[in-house]
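All remarks here apply to the structure that follows.
Here the complex is missing one protein chain, while the rest keep their positions.
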Amino acid sequence: MTAVGLPGVTARRSSLDLVLRARELGIVLALALLVAVTAISNPRFLSGQSIRDILLGTAILAVLAVGQAVVVITRNIDLSVGSVLGLSAFTVGTLLRDNPGLPVVFALLIGATVGAICGSVNGVLVRYGNVPALVVTLGTLYVVRGITYFWAGGQQINADELPAGFLEFGNATLLGIPYLVLIALLVLVVTGIVLRNYRVGRELYAMGSSPQAAKLAGIAVGRRAIGAFLVSGALAGLAGVLFAARFGTIDAAAGTGYELNVVAAVVVGGVAVFGGSGTVWGAALGALLLTTIGSALAVLEINQFWQQAIVGGLILLAIGADRLVAARVAARLKKRGSHVS
Amino acid sequence: MSADSTALGADRTSGLAGRFANWNVAIIAVTVVVLIVAAATVQNFGTSQNFGFLVLDLLPIALVALPMTLVIVTGEIDLSVASALGLSSAVMGYLWNSNQPIETIIPLCLLLGAVLGAVNGFFVTVLGLPSLAVTIGTLALYRGLAFVVLGDSAVADFPALYTDWVTGSIGGTSIPNVLIIIVALAAVFGVTLHATPIGRAVFAVGASEQAARFAGVRPGRLKFWLYVVSGLVAGLAGVLWTLRYSSARADNGAGLELAVVAAVLLGGVSIFGGKGALPGVIAGVLLLASLQNALRLSDVSNEALNVVTGVLLIVSVLAPNLANAVRGSLQRRRHRTDSTPRPERRH
């Protein structure tokens, strides 16, 4: 019934957009509610230090979540990010301990390179091995972690062994905003723009939305998939450097179990598990929500052990809610099919 | 017509039969080789005492791998098993701390496992959500709840009667008691998968859920109960784990899902569903456990062992695909050389 140019069209379109946006709005509301309740019960929650901690924590998780979102949008998953973070953090830590003069930029580049190598291994295995990403990255999760343990052999790199410049980078700010947050924002904005406004980005959505149609449309599906894993790996490597700069203490266990938080941030942020939809902005919001929950638990003096259970609960809630919303949107779209005017 | 040649328990067919029988034979052969090499080169590997340890080590993997095989054959996955094991163990410790009799605790833990499985089943079959996402969620949730229940403390001092039975052996032999449980459950699952209508339905659902539905199979109900059983067995594995080490901890069994999935895929079960056999899975478990055992005896650290498990997991899914690709290209080449010289045969 809908016809181009009919006055009702725009109104209906925006109401549909609202349904789709409800997702990000929901996170913002949940976040606002959480902050309000926590702040009322303990005003210390809104102190500069507390907010700074939340932002720094979010920065690392958001960088990982952005990379994960890129992979999930293509209908894949990368479970190895926590281990890649660990390997990168340990590599960079060792290098800085042995070469205190190394500039921070190099550290960032090296971390990203280590990650990119791991990521491309994942990508190549998924692409050429014809193996589901879940299985490959579950395998590399343990392989990469094992390599780190093997290498570290129980040793730990402490803050006093790291160059002061590097540690300062983890705490310093520009115009009041920590460097780590700036880097995360940069990653977020660049990835967001590429995904939304460049052909490459749209092809990633296309192949996640329908792999068969993507092949028929002549999209280089294999190369794009490898690229997505490479980005996810490189960002996990970058996150490793941020992790090292923020905490200063690095052992082989750094980032263990992070993959769950990352996957949670991404699905809570509205990236569909079966690919094709969602944004990195949503994923970053998801990361912010998860980190804030962690801080709120501490401030509200709730057992810290609830954190992981909440992560799990949120994943289930998010995919469940998405399914219900998707069903309603689908019903609406069906009614709007065009007919001969 | 050698229709009778269908190998025992092999629910598959000539073209594939050869290939999969090969895979099973290969896995069993590799397992035997590993056992022999390990016995010859690794000190203490071949001792009867180590055999006991080996069985105890593979106990949780073997138990959880049995229902996991059925779940994967239906085309789904359950990544939450290790966390369900941990939660079962944590609740066992909690209840024991609250002075409940062990005779009440054990059935309760099994029930808990079944409930945890039912939660997975509900999300997957009733809401129709992808099992991968659901069980990653419950992986975090169940482990989180385990920590909520027990924190990072450990509960010990379980009744010696039970802990001794789990670590003990039959009579004067060196056959561990728990082997009875493994063999009994393996038999139950093997027969269910390969010689009952349920097993037929499991394969049909995994190969084509829609066609199975058109033949009167109820895929939703089947999968739901498989998840319940998977949870139940994980609960049992949690109880046995706790008794074996006489220590209930929230992080018991963390990461075990990797070993379980690796063993099942190593056993020739297709990650895409519809194909697989239980004897292969048993061989996969044995191979994995004996490799780990041998490396541990050679003083390789636990974490480094995960490299081996991870590599095995990747190789086990990669190998059949690579073999297919190679076979495919060989066939193409053969076909091409076959057909080109004889164009005159076309009419």
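Things worth noting here:
Letters A and B mark the chains in the order given here, with residues in each chain numbered from 1 onward.
As a convention for this text, a contact is a pair of C-beta atoms (placed from the backbone, for glycine too) under 8 Å apart; a residue touches a chain by one contact, two chains touch by 3 or more.
The definition used in the following text is that contacts and distances are computed from a predicted model.
Considering only "Rhamnose transport system ATP-binding protein", "Na+/H+ antiporter subunit D", "Flavin-dependent amine oxidoreductase" or "Potassium-transporting ATPase KdpC subunit", the record for the omitted chain gives "Rhamnose transport system ATP-binding protein", by its UniProt protein name.
Checked against the full complex, the candidates B:L35, B:L110, B:A140 or B:A207 give a single residue touching the omitted chain, namely B:A207.
Only one residue from A:G82, A:G276 or A:G312 touches the chain missing from this view: A:G276. Within the entire complex, the positions of chain A that touch the omitted partner chain are 2-4, 9, 13, 16, 193, 197-199, 202-203, 205-206, 208-210, 212-219, 272, 276-277, 329-330, 332-334, 336-338, 340-341.
The omitted chain makes contact with chain B at the following residues, 1-6, 11-17, 191, 195-197, 199-201, 203-204, 207-208, 210-218, 274-275, 331, 335-336, 339, 346.
Rule of thumb we're sticking to: only the chains that are shown with their structure count from here on.
Chain A and chain B, compared by their mean Cα positions, are separated by 31 Å.
Against chain B, the residues of chain A that register as touching in their complex are 77, 125, 129-132, 134-136, 138-143, 145-147, 149-150, 252, 260, 263-264, 267, 273-274, 303, 305-313, 315-316, 319-320, 323.
By the touch rule above, chain B contacts chain A in their complex via residues 77, 123, 127-130, 132-134, 136-145, 147-148, 151, 250, 255, 258, 261-262, 265, 271-272, 301, 303-311, 313-314, 317-318, 321-322, 325.
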